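Entry: chain A
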Amino acid sequence: MGQYLPVVAMLVLAVVFAILSFAASKLLAPRRPSAAKSSPYECGIVPSQEPPERFPVRFYLVAMIFIVFDIEIIFMYPYAVIYRDLGAFGLVEVLTFAIAVFASFVYLIANGALDWGPAKRLGRRDPQMSATRTTTSTVRRVGLEGRPAGDEEVAA
Partner candidate 1 sequence: MTSLLFAQLGTPHRIQTPSVAWSGLLPVLVLLGGAVVLMVVGALLPRRSRHSWHLWLTLLIAAGSIGCAVPLWFRVRDHGPLSILRDAVRVDGLALFLGIVIVVGVMLAALLTDGYLRREELEGPEPYVLLMLSATGGLLMASANDLIVMFLGLEILSLAVYVLAGLHVRRLRSGEAAMKYFVLGGFSSAFFLYGIALAYGATGSTNLTDIQRFLATNTLTNNGLLLASFALLLVGFGFKVAAAPFHSWAPDVYEGSPSPVVSFMASAVKAAAFAGLIRVFVYAFALDRHDWQPIVYVVAVLTLLVGSVLAVVQTNVKRMLAYSSINHAGFVLVGVQAASDRGVRSALFYLATYTFMVAGSFGVVTIVGRRGDNRHQLDDYKGLARTEPLLAFAFLVFLLAQAGVPFTSGLWAKFYVIGAAVEARSFWLALVAMLSTVISAFLYLRIVLAMYGGADEADEAAPAVPRLRIPFAARIALVVSVVATIGFGLVPGPLTHASKTAVPKIAAGK
Partner candidate 2 sequence: MRDLIWMIPALPLAGFALLLAFGKRLGEPLAGWLGTATVAGSFVVTLGVFLTLRTDGGADHRLTQSLFTWVPAGSFKADLGFLVDPLSISMCLFVTGIAALIHLYSIGYMHGDPRYHVFFTYLNLFVFSMLMLVLGDNLLVTFLGWEGVGACSYFLISFWFSEEANASAGKKAFVTNRVGDWGFMCATFFTFSALGTLSYTGIIDGASALPRSTATVIALLLFVGAVGKSAQLPLYVWLPDAMAGPTPVSALFHAATMVTAGVYLMVRINPVLAASAHWLPTLIATVGAVTALFAATIALAQNDIKKVLAYSTVSQLGYMFLAVGSGAYVGAIFHMITHAFFKALLFLGAGSVIHGMGDEQDMRRMGALRKLMPITAATFIVGWLAIAGVPPFSGFFSKDEILVYAWQKSPVLWAIGFVTAILTAFYMARQVYLVFFGDARWGEPVPEAAASPAANEAQQSAAEVDDTTATDANDEAPVAAHAASDAGADGHGHEAHADVHPHESPWTMTLPLVVLAVGAIVAGALNMPFFDRLKVLEHWLAPVVEHGQAHLTVSSGLKVGLGVVTVVGALVAFALARLVYLRGRQDVAEQIEQPVFARGWYYDSSIAAFMGGPGRRLFDAVSWFDRTIIDGAVNGVATLVRGGGDRVRVLQSGYVRNYALGVAFGAIVLVGLLLSRAVF
């Protein structure tokens, strides 16, 4: 059973880490709540319904990207174990694989997926929008065409 010892150690460590981080945030974070603070600001009007929760999309996004890059290691690992035996062929294979991964990384960087902070919008949409979009086109769109046919779908 000796071979399972590292696994057990890992488990223990994981649990300890989880407990520690919870405890740390409880102990260290300042917490002075008040009614005014926790109510949403709506121009002085008392909100009639629950406001939508703040939804930190960025965390999800980063988590998602992390998962993808994380899982790539599953192919790197076996290669690392026997790379000598595979020789040039293996090298070419793994390089091809790495290029593919790198390409997606370039894509993410270029689209600003890893830019941290609230200021920038995802994607590099030109601020002045497209050349084809003029006042008249916008007005027409709002007036007639773009309006959904009585659905709850609202163009954002």
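As a selection rule, all candidates are chains of the complex that A comes from, given by their letters.
One rule holds for everything that comes next: contacts are C-beta pairs under 8 Å (C-beta built on N, C-alpha and C of every residue); 3 or more make two chains touch, one makes a residue touch a chain; residues count from 1.
As the structure is a prediction and not an experimental result, all values here were calculated from the model.
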Which candidate, 1 or 2, sits against chain A in this complex? 1
Taking the complex as given, what residues does chain A use to touch candidate 1? 78, 81-82, 84-87, 89-90, 99-100, 103-104, 106-107, 110-111, 123-126, 130-133, 141, 144-149, 151-153, 155-156
